[in-house]
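Quick notes on the structure that follows.
Every protein chain but one is kept in place in this view of the complex.
Let's look at chain A:
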Amino acid sequence: MEDWSNWLGPAEWQAVRLSLRVSLVATLASLPLGILAAYALARWTFWGKPLLNGLVHLPLILPPVVTGYLLLLTFGRRGAVGEFLEQFGIVLSFRWTGAALAAAVMAFPLMVRAIRLALEAVDPKLEAAARTLGASPAWVFATVTLPLALPGVVAGSILAFAKAMGEFGATITFVSNIPGETQTIPSAIYAFLQVPGGEAAAGRLVIVSVALAMGALLLSELLARRVARRVAGA
């Protein structure tokens, strides 16, 4: 019997592995910032809040190519931030880390929206009760707010992961389409479709994409329901 792993060619496997790594790193690395931004938008009142809100949501509205180009201008080797980071040996442009950054930026609005909704649903009266019982604001967040918002955090993370898996426009603009370094599944599908006879490989990657997306959605449903049941406390 044929080995199942041979179903995908080496180049296709490479793209799948890279996509998983890029998306996972993008999601996990942006999660703390996502929670912070969501908390700030949900609970704080401060000058410039509409600006932060706009900034967070911008990647959702802008053409992905524009976002990618802006990333290139900022984080590219000649960009202000890119030049600064290069002193510490951190290079983002045309590297998989750059692909992760692009994916994180594009997925950020979805993540923040889901977490923000969950945080807004947490009853501030419960937080006040925790304060009176001796919990400092940081402990209140860790022991009451975050656990109660967990379904939203999980849903937001999985949504962000799925979005990162599918990110194409900003990634290809910012870090190009280098096999083994920045060629994620969408870039690989695009590349396969540019050469004659590449339809079969592209088709297999399409199947993988659909399977991963469906899997992510089902998993998020399952986890969210499980956490919600625990929080509801029947």
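Basically, a contact is a pair of C-beta atoms (placed from the backbone, for glycine too) under 8 Å apart; a residue touches a chain by one contact, two chains touch by 3 or more; residues count from 1.
Simple rule for what comes next: contacts and distances are computed from a predicted model.
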From "Anti-sigma regulatory factor", "ABC transmembrane type-1 domain-containing protein", "Molybdenum ABC transporter ATP-binding protein" or "Heme exporter protein D", the hidden chain's UniProt protein name: "Molybdenum ABC transporter ATP-binding protein"
Residue in contact with the excluded chain [from A:L36, A:L55 or A:A128]: A:A128
Residues from chain A at the interface with the omitted partner, ascending: 125-126, 128-137, 139-140, 143-144, 147-148, 230-234
